[in-house]
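Please read the structure below before turning to the comments.
For this depiction, one protein chain was excluded, whereas all remaining protein chains were kept in their positions.
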Amino acid sequence: MDRRNFIKLTAITGTSVTLASCGNPENQLIRFVPDDDITPGIAEWKPSVCPVCQAGCAVTVRVMDADVDTVRNGQAGVVAMAVAKKLEGQPKDPISQGGLCARGQASIQITYHPDRLTQPMKRTGARGTGEFQPLTWDAAIAELVGKLDALAAAGDQKSLVWLARPRASRRAALASTFLTGFGAPAPVEYEFFNDHVLRSANLISFGREQLPTIDIARSRIVIGFGADLLGTWNSPVAQSAAYGRMRQGQPQVRGKLVQVEPRMSLTGANADEWVPAKPGTEGVLALGLAHVILANKLRPGDSGRSGAAIDGWSGGLQDYAPAQVEKITGVAAKRIERLARELVEFHPAVAVIAGAPLAHTNGLFNALAVNALNGLLGAVEQPGGVFFTPGAPKSAATRVRPDTLTTAKVLLLDDANPLFAMPAAMQVREALSKIPFIASFGSFIDDSSAFADLILPDHSFLESWVDVQPESGSIEAVSTSAGPVMKPLYQTRATADVLIEIAGKLKTPVTLPWKTAEDVSKSAASAGAATPAAPSAISHQPSAIKYAEPAFAGDAAQFPFHFLPYASQAFGDGSTAHLPWLQELPDPITSAMWSSWVELNPQTAERLNIAQGDLVDVTSPAGVVRAPAMIFPGIAPDVVAMPVGQGHEQFTRYASKRGVNPIAILAPQVVAEANTLAWAATRVRIARAGDADGSLIMFAGEMRERPQEGETR
Amino acid sequence: MHKWGLAVDLDRCTGCGSCVTACHAENNIPTVGPEQAGRGRAMHWLRVERYWEGDFPDVQLKFRPVMCQQCDAAPCEPVCPTYASHHTAEGLNAQVYNRCIGTRYCANACPYNTRYFDFFNPSWPKPLHLQLNPDVSVREVGVMEKCTFCVQRINGAQIEAKAAKRELKDGDIKTACQQGCPAQALVFGDLNDPESEVSRLSKSPRGTKLLEDVGTLPKVTYLQRQTQA
Partner (left out) sequence: MSDASTSRLSDDLLRPLLQTTWQFYALVAFLASIVLMGLGTWGYQMYNGFGVSGINNPIYWAFYITNFVFWIGISHAGTLISAILRLVNAGWRRPVTRCAEVITAFALMIGAMFPIIHLGRPWLFFWLVPYPSSRMIWPNFRSPLVWDFFAITTYLTGSLLFLFLPMIPDFALVRDKSSGIRRRIYGTLALGWRGTSKQWHRLESAMSIMAIAIIPVAVSVHTIVSFDFSMAPVPMWHSTMFGPYFVAGAIFSGIAGLIIAMAGLRKFLHLEEYLHPIHFQNLGKLLLMMSLLWGYFVFAERLTTWYGNEPYEIAVLRVTQKGSFAPLYWTMVVCNFVIPVIVLSLKKLRTIGGCVFVSFGVCIGMWLERFLIVVPSLGHKYLPYSWGTYRPRPVEIMITISTFAAMGLLYTLFAKFVPIISIWEMRAGEHPAPALMPSAMKEHALGETHA
């Protein structure tokens, strides 16, 4: 026994007696020897990675000493240990570049959340009720191993399903190696706001099944098609940093930002020009711009394979003359002409598409059209254009299929919340209730893990080995891995370690190339950031695609409005709705806090005599939600929008039963040739359902700087 | 003698709100919860003001992060009966929480409404309290609080420089909001140092002061957003 342990023991025996005598119930034990070698009052900085989104910003964590009520060696007590205090962006990281988004700033509250699970849990109540009781790790692991062995015995390994949130980390590699070894299908990735369509399009246009990195900083004009570059899409911190440099970074030059979208996103709010085109016609607008350029020979016409993917490209896109395009998109022909000329004039220029335009039934066309425009603008792998981060590892994961959940006999949830993030019409609740055994590795009881039979809580990211090889956000390859910045607060275990232990405990053990979670993360260096992968030869050159009208669920007569769910700045897809800082963060556009709301164009609201805060019913062919109205000048009269993120049935004291979930009422429309949910393809009708009930909480008093008469509150 | 100032480049600022959360994290600012937030008690030392301009389809949204402007002629100071709100030698408007008796007069006098009152004792359900910054005091019910220009960082950096027997360099001090800002829209520094970035920016032709006509002599400079030619 080493010296420190010896002192600890004496300290334990010594103090437990004295404390018992002065009867202090909660802490039977005080450690005089700190857990960590840290000087009280002196801050240290340790590296880590923001876990919240795929962007994978590297962070540096301020660590200081604190007295923590915790359990050590099975004994409760107060321990002086090093704890994380503040996250900052890692200045040397090409992604975060020293900054962080609000969600990254708040992610430290994941570790310190009062409702975080502290040990393995076993379901006691009915599925969904969220009633659990603790059990030991040995028992928990034994139970899961038992279930897996049973599958194996029945030769039914295929029906083990691993459902995870997409991650640009080695965790994905671990999972797929484990699953292949076990004989189960590859891990299934699901995220509501996924970029499948864009990856598929990039594969066709550029031979890269990968998200693009937009060199905003060096481009003189950026035209965005629904891509919330500055808010929620892809790598917002890297993109905002680049945006800052585009605006005021280079002397004498100030880049221009044009945003095409029917509902003003944070990016639209910062654009010099905001173009509310009809939903689902973004691709047509892109080709309209291309037409002007081709017709006037403003640029050499060849745009390689990206052009080839568009029907009629070689013919100069005759069907996309500005007048035509105006009819379809609602954007004035003159404006199209002007924008096209600007795109050529302000070289380098780049177009970027993401979000809603790809979530229409014709999403793939829209993406290919914008890709072709980029080809025409000479923006591919050129300064100020689109790049593809080299060495980003290809994920072995597959996309959710309709039968993914129904065929599962054992479901493992890794940070995925399908019950919240899939439309009710997809029958997730029914599927989950039927699955014989569900285990989750989550740190919280959320909508889906409330259905789990077993929860094996992971460490928080600050307590574990972390790594990331971002798919996008930087022109050069990035790979970050870092060790824990603090000791675990609770009896949790790194999911990687748990998987490795399970692999070994199986009747027919699965051999993994790693011994510990540390090995897994460290293997990042060898795996990620490798040599730039050359553009893969196109598997199949698809027949050149032409514009197909977007199809919508619900006919225009009965359901007159386009329904647009969008990723909220604070919660993204809802995965951070449990963090109090983010619940109270005023929404960047509306200033709402702790709320759900329905965005309505002022004229629309007036027509339906709906006032700010009035309750409205939003009814789609698939269902109805009720939320307060938000009068919103930046949205087309025939569109209503709702932020995604609230409306969790279960998600800690801060998010449970707060607000409503717009995903619930989406019809299960599918993007053609991309088998993914077309979440922007549902129509709705709205009706005033009641007077304001105070559920809309705004931080702003007044949002006009010179309020007109009557507008004063 | 230093004179601390901040430059806010409205042409870089995207309105993302990261600075707001960063300020909460750095300065132990409590969240008040939905009920109190609904009653107008939300505390954001730094708020990002947004104003709609025009109507659909020619509509625009303007962003403006507003924190204590650290006025040189601060209306919040003379009215304070206890000197809890007072001016420091380095030109900061300091707030002595222990001296504050909660008359809220200073907040009325502040033209920018950047002073926030503790209507209740703040609470951090365990273990959220572990995140609290030990360099910043936690305020109790009945006192006024506001942006301090991250004075703990200012003093910390000065002490470090002194210990290392070197001069404070421009950029040694970053406020939490500045450090968090992805777009690098905020620049903090010494206005008395003509070489400092903040001095340079404050002299920019785009530079303006908020409510300059009220005569508060703010030390925050707003670099106006440019419009595209």
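As written, the chain order gives the labels A and B, with residue 1 at the start of each chain.
Operating definition for what follows: a residue touches a chain if its C-beta (ideal position, glycine included) is under 8 Å from a C-beta of that chain, and two chains touch if they have at least 3 such contacts.
No experiment lies behind these values; they were computed from the predicted model shown.
Among the displayed chains, contact with the absent chain in the complete complex occurs for A, B. Across the entire complex, the residue among B:112, B:149, B:188 or B:222 in touch with the chain not shown is B:112.
If you put the hidden chain back, the residue from B:121, B:155, B:208 or B:224 that touches it is B:121.
Checked against the hidden chain, the listed residues B:54, B:78, B:125 or B:171 yield one contact partner: B:78. Between the chain not shown and the residues B:57, B:142 or B:156, the one that touches is B:142. Residue-level contact of subunit B with the missing chain is found at 36, 39-42, 47, 49-51, 66, 75, 78-83, 99-105, 107-109, 111-113, 116-121, 141-144, 210-211, 214-216.
Interface residues of subunit A with the unshown chain, by the touch rule above, are 591, 700-707, 709, 712-713.
To be clear about the criterion, only the chains that are shown with their structure count from here on.
Subunit A and subunit B have Cα centroids separated by 30 Å.
On subunit B, the positions that touch subunit A within their shared complex are 9, 11-12, 14-18, 20-22, 24-26, 31-34, 37-38, 42, 44, 47-57, 59-63, 125-134, 176, 179-185, 223, 226-228.
Listing the residues of subunit A that touch subunit B in their complex gives 41, 64, 66, 68-69, 83-89, 96-102, 104-106, 108-109, 112-114, 230-231, 236-237, 240-241, 243-244, 247-248, 254, 256, 264, 266-267, 269-270, 272-274, 276, 489, 569-570, 580-586, 588-589, 591, 593-594, 601-603, 633-637, 653, 658, 694, 697, 699-700, 703-705.
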